[in-house]
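Complex shown without one protein chain; remaining protein chains in place.
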Amino acid sequence: MSRQAGRAQRVVEALAASGHYLWRGWGSLASLCLFLAAWEETAQAFGPLILPTPMAAFATLGGLLDDGGAWPEIAVTARRALAGFALSLGVGSLLGLAAGVSMTASMMARPIITVLAGMPPIAWLILALLWFGAGDGTPVFTVFIACFPIVFVGAMQGTRTLDGQLREVAQMFGLSPWLKLTDVYLPHVVSYLFPAWIAALGMSWKIVVMAELLSTEDGIGAALAVSRSHLDTAASMAWIVALVGTLLAIEYLLLEPLKRRVESWREFASSSN
Amino acid sequence: MSRQAGRAQRVVEALAASGHYLWRGWGSLASLCLFLAAWEETAQAFGPLILPTPMAAFATLGGLLDDGGAWPEIAVTARRALAGFALSLGVGSLLGLAAGVSMTASMMARPIITVLAGMPPIAWLILALLWFGAGDGTPVFTVFIACFPIVFVGAMQGTRTLDGQLREVAQMFGLSPWLKLTDVYLPHVVSYLFPAWIAALGMSWKIVVMAELLSTEDGIGAALAVSRSHLDTAASMAWIVALVGTLLAIEYLLLEPLKRRVESWREFASSSN
Amino acid sequence: AGKLPLLVLSGPPASVSTPLIHMVETGALQAVADKVEFRPWKDPDQLRLMALGKQADFVAMPTNVAANLHNRGVPLRLINVSTWGVLWMVSRDAGAKTLADFRGKEIAMPFRADMPDIVFELLARRQGLDAKKDFKLRYVASPLDAMQLLVTRRVDHALLAEPAVSMALRKTQSFPLSLIAPDLHRSVDLQQEWGRLFKRETRIPQAGIVALGAAAADPALQAAVLAAYARSLAWCQQNPLQCGAMVAKRIDLLSPEAVADSLAVSQMRSLPTAEARAELEFFLGQLHAANPALIGGKLPGPAFYAR
Amino acid sequence: MHHRFGYQRVLEDIDLCVQAGQAVALVGPSGCGKSTLLNLAAGLLSPWEGRIDSSFGQAAMMFQQPRLLPWKRTLDNIALGLKARRTPIAERQTRARQLAHRMGLDDDALDKFPAALSGGMQSRAALARAFAVSPDLLLLDEAFAALDIGLKSELYGLLARERAAAGSAVLMITHDLMEALRLADRILVMSGSPGRIVAQHRVATPVGERDDAWVFARTAEFIRWPDIRAAFALPPLAAT
Partner (left out) sequence: MHHRFGYQRVLEDIDLCVQAGQAVALVGPSGCGKSTLLNLAAGLLSPWEGRIDSSFGQAAMMFQQPRLLPWKRTLDNIALGLKARRTPIAERQTRARQLAHRMGLDDDALDKFPAALSGGMQSRAALARAFAVSPDLLLLDEAFAALDIGLKSELYGLLARERAAAGSAVLMITHDLMEALRLADRILVMSGSPGRIVAQHRVATPVGERDDAWVFARTAEFIRWPDIRAAFALPPLAAT
């Protein structure tokens, strides 16, 4: 078959995959609707003081967005969460890869990771405030500390589980360390990194709010603190919806397409040979 | 070679592995000591009002343990954390496996998981209080909700990445669903589950403290709240040390040996063939 | 001394900070500093940082916390006691008159082992009750959670401090005079109980202003702040609504009406430490007897009190 | 029957029937679709067009790659099919061990994980796994390719005995015409792109009577047929 046909085939495959993706998007939407229905149900049962209905929350959020007051808060929070996430992702993936390659490094790192993973953010808060002040630094640091162990452990395990046979191939053909990383380790490790990244992304979103609640004056967390102190449950839920909505957007616009791209070889490699 | 020799070989292998493990235990200890040194350094720099020295914290903890007041709190917290962890581990692993097998189920589950992962615990707290009251229920639930997505995503990814060729072998030899699970899926999936479990275990430990801080009267979290409000930093750090110590104990006595056992085939399978 | 380039005031989101905010808003300290700022603190961590980092010169805080910090070696002086009565029971039951009326009831209590909890315990013991056995205390993490439990009818009674009381009553439209039957009531006044049971004045020296760092050694500056604080407090008590608006602008957590309501009922009076010392020592002594950790293990020495 | 992957036609007009007890060998150039056909026969793929009827009870397959479960020791890998049939553990281990011994795998090898076996040992383990369930239909995909001549001849004998004992039908893929001639009752020749069956050959001589000389002679003859040469893209012979 000619080279053109090969390219045509790739296009067909990609289209088929996208079609599949979109089709299944309905499944995702359906499940979100189910979630909203459960929320509605609970809200009806308990009354608006405890849990406002989705409608009320969305309406309040609409109001907040319309008068422009919500955008900056959302942007600030998203900025902090993404910064902390990106940091933990970069540092965690790299150190995890390094620890996965060397058994000694991994044994040395493990207890520290456990300590970091299990240390409640409250223990860090004062140090973070001291080091980074009341600006972005503290929430970013808090997010970083919370997400780092998750990413690290994933990367380490991924590296450790690389097939020894492929490692030998890399050695045999004299791949440079950089090529080994990009062409041999990473493609395998990403399949471990992705669940870790997804978990860390969710984590960063929720931790940033906790940190903002405690330490800053702006962002969704601070706004949440205000609406909570006014016992304004509709506004509280509106902020939470804004938060989760941003997270969903980031995940489905950023992480999911990336994942599908990087892992596409699995799709085409799944049928029997 | 005779069957006895085969057994002898297994013993030799196991001994060698344990020796290795113990030897590397020193590495872990060394890194913990490094951590303590860093703590000491920081404490010296900032003074006891911000961060007491490790000595002071350990001494306070010793006092608390001696007069018997600390054990019940530690036990309560460990019980709650372990309960929430075990729950998320069971439910998350099972549902994740199920979602990994069916593409539709995974697409349906994903956004819900994202929502759960990103929803700040504060949003749940009031509902949890309503549903579970002030006892163990609330912290256990909070821990469950926080850890579940991590475990779920790991299990799902593990299931999805099982080699299609092995799946065909299972089909060919007519393995029952149960056998497929235990002999084909699980041995592969655990390598994804372990990092998720480690992350979730750390998570459960820190979340239980947050939940106790907010909702209950006993446990390490409550004790921490009191010592914080009394500005008693030595006691605060003592409680945190107790918390992290328990976590380390659980991880190295429970999770790590389990992991080494279940993944032993990788060790013996690593050299070239 | 010359004029300071920057003077930082700080306080929690509570009644005691109200005059501080007014001082900043009206430029009451123009004479002593070029720039005056207000920075709220929300939790003990931020307070610890301020105590250490010289990030603030004058900080409003509960008197027991001030004593605690002093005992932990922070160089500070308490220059006045301004908050004398902010603790109330809030209840769904209009009839309760003394703590004994809550016997056997469930009460939401913010901050376990903190000052309100200890005061409650002291008062209960004084009337022959055991706080642990005769009441069902439900500890929560913050006044907010207590309010939430009250409003959502999960508990019927709570011990709250102003302005949380006013916030809760406003939220349920129980205050000041609602057309429909009020839902929640401002019930037993703990200050009254204190006076009645200990046979003293009906007030408790709960919070005041602390001078930190360089300000702790500058009596002239302390005097200036003290005077301005008294003037601002007086203005606020006369113009509660305007004052409330000022505060709410700086502290989102509070609403103007609640601040105004709170000003109307709280016992706020700026007494220099020298005048309040006897009462304060009695109060700290009581706390020390109940739980020494609350004030850092011992009664503060004379260096704690500004002259 | 037709089949395709994506939009690539792999098999076309395949009409193939394997009778009980019969041994059919499938030869053809690499990539012509033999393994695909075997997968279809095993029910691991479903045909794009056409259908597959099977009246065989148990089928077992040895794949082209060994596909042993890396986390099971060799013995447990061989016993996998027996485990699926709920054979008690002692019995299945004994049977697996005996079978493995007959294939030249010693206890030491049975106690190793597959990754520590040599290539030939892995394929013997995979073969033993397929033999262990005494299938009615045995599907072999280049079962003997990784073995040396000594082992091959031993395993040919083993296969013949197993077939005689269990009466199993065999559908085997091989690149070795001698092997096909030695073992099969019928030889099918496939050609590629898309794969189709281009020639059939019945071997009438009973398996027992096919000795080395017979096999050499028939192979030399077989390889001169024009359609076989065409299928394997061998240069046509100079006219004699």
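In this document, chain identifiers A, B, C and D correspond to the written order of the chains, with residue numbering beginning at 1 in each.
Everything that follows uses one rule, which is that a contact is a pair of C-beta atoms (placed from the backbone, for glycine too) under 8 Å apart; a residue touches a chain by one contact, two chains touch by 3 or more.
Note that the structure is predicted; figures quoted are calculated from it, not measured.
Novice: Just name the one of D:Met61, D:Ala130, D:Leu147 or D:Val215 that touches the chain not displayed here.
Specialist: Checking the options D:Met61, D:Ala130, D:Leu147 or D:Val215, the one contacting the hidden chain is D:Leu147.
Novice: Under the stated touch rule, tell me which residues of chain A contact the chain that is not displayed.
Specialist: That gives, for chain A, the contact residues 1-3, 5-7, 9-10, 165-166, 168-169, 171-176, 179, 183-184, 187-188, 265, 268-271, 273.
Novice: Counting contacts across the full complex, list the positions on chain D that touch the omitted chain.
Specialist: Residues of chain D in touch with the missing chain: 5, 8, 27-31, 33-35, 64-65, 104, 108-109, 116-121, 124, 141-142, 145-154, 175, 177, 216, 223, 231-234.
We take it that only the chains that are shown with their structure count from here on.
Novice: So how far apart, in whole Å, are chain B and chain C when each is placed at the average of its C-alpha atoms?
Specialist: Computed from C-alpha means, the inter-chain centre distance equals 42 Å.
Novice: Going through chain C residue by residue, note those that touch at least 2 other chains and give them in order.
Specialist: Residues 45, 48-49, 148, 152.
Novice: Which residues of chain A are in contact with two or more other chains?
Specialist: Where chain A meets two or more other chains at a single residue, that happens at 50, 122, 126, 130, 164, 228, 271-273.
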